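Removed: one protein chain of the complex. Kept in place: all other protein chains.
We call the chains A and B, going by the order they appear; numbering starts again at 1 in every chain.
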Amino acid sequence: MWQQQELKLAPRSRGFHLITDEIVDALPGLSHCAVGLLHLQLLHTSASLTLNENADPDVRHDLDAFLRERIPGDLPYFRHTLEGPDDMPAHVCASLLGTQLSLAVRKGRLALGTWQGIWLGEHREHGGSRRLLMTLNGDG
Amino acid sequence: MWQQQELKLAPRSRGFHLITDEIVDALPGLSHCAVGLLHLQLLHTSASLTLNENADPDVRHDLDAFLRERIPGDLPYFRHTLEGPDDMPAHVCASLLGTQLSLAVRKGRLALGTWQGIWLGEHREHGGSRRLLMTLNGDG
Partner (left out) sequence: MWQQQELKLAPRSRGFHLITDEIVDALPGLSHCAVGLLHLQLLHTSASLTLNENADPDVRHDLDAFLRERIPGDLPYFRHTLEGPDDMPAHVCASLLGTQLSLAVRKGRLALGTWQGIWLGEHREHGGSRRLLMTLNGDG
């Protein structure tokens, strides 16, 4: 069984956002999948996808604060600066965190750990809406 | 062909640990798979999975030393600090290194390069045992 669909994520502020529920709600086929994999791919180069803590929002704050401090926009050797000081750091974050994830499906649900959630990393100040391509493959 | 099973990894000290053999030994179905993919997902947010050098243990030491130095636990803007100074750095490592991997299977074996091995990154001082979900999909 293959299913593929695109999800349009509403614009979000710079930082990390929990999007597990939004993804699951957009996947009615998931409940019919006994075992499989869900592949997620952001179609952008200045945002990211990662698995991390689904409870305390401070974890999302802290990772964003760490990346902002450690990947500033005004490094003297940066050349790709025309689109603003948040642009090149966003490209760095996209590659360090990644823009695609594969997640196990078990008994009709994402097989996430108790504390795992799917995070969207919005690394631009005004990134706008983001396109997420979801590809589900599994046994019915 | 789909196979899915959970592997319980024994508690390990903070740092990187080679777990290729433990994974292969737990997958009898692998030898019947002519071509496919093995998906590995840690069900945790303070440990990681990565592919790296399977020979010299100094590489595992050096990556851990680098991460400890560059991601300290006492950064002034960290808020998620109640669980100790190793907790927030562990969340950062989980997202930078990742908690899931997809590996090619060829002729009944993991198609790793000569020097590639699967590393578990244990980023807590006392992380305890870790759950690894393994999903194998392929042609017999």
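Please note the rule applied: a residue touches a chain if its C-beta (ideal position, glycine included) is under 8 Å from a C-beta of that chain, and two chains touch if they have at least 3 such contacts.
Computed from a predicted structure; not experimentally measured.
Engineer: From the list B:Leu103, B:Leu120 or B:Leu136, pick the residue that touches the absent chain.
Structural biologist: Missing-chain contact among the listed residues: B:Leu103.
Engineer: Touching the hidden chain in the complete assembly: which of A:Ser13, A:Ser31, A:Gln100 or A:Thr114 does that?
Structural biologist: Result: among the candidates, A:Gln100 touches the missing chain.
Engineer: State which residues belonging to subunit A touch the missing partner chain.
Structural biologist: Interface residues of subunit A facing the absent chain: 2-4, 39, 41-45, 70-71, 75, 77-80, 88, 91-92, 94-96, 98-100, 102, 131, 133, 135, 137.
Engineer: Residue-wise, where is subunit B in contact with the chain that is not depicted?
Structural biologist: On the subunit B side, contact with the omitted chain comes from 35-37, 50-53, 56, 58-59, 61-63, 65-66, 69-70, 96-98, 101-104, 106, 111-116, 119, 137-139.
The rule we apply is simple: only the chains that are shown with their structure count from here on.
Engineer: What is the distance in Å between the mean C-alpha positions of subunit A and subunit B?
Structural biologist: Centres of subunit A and subunit B (C-alpha means) sit 20 Å apart.
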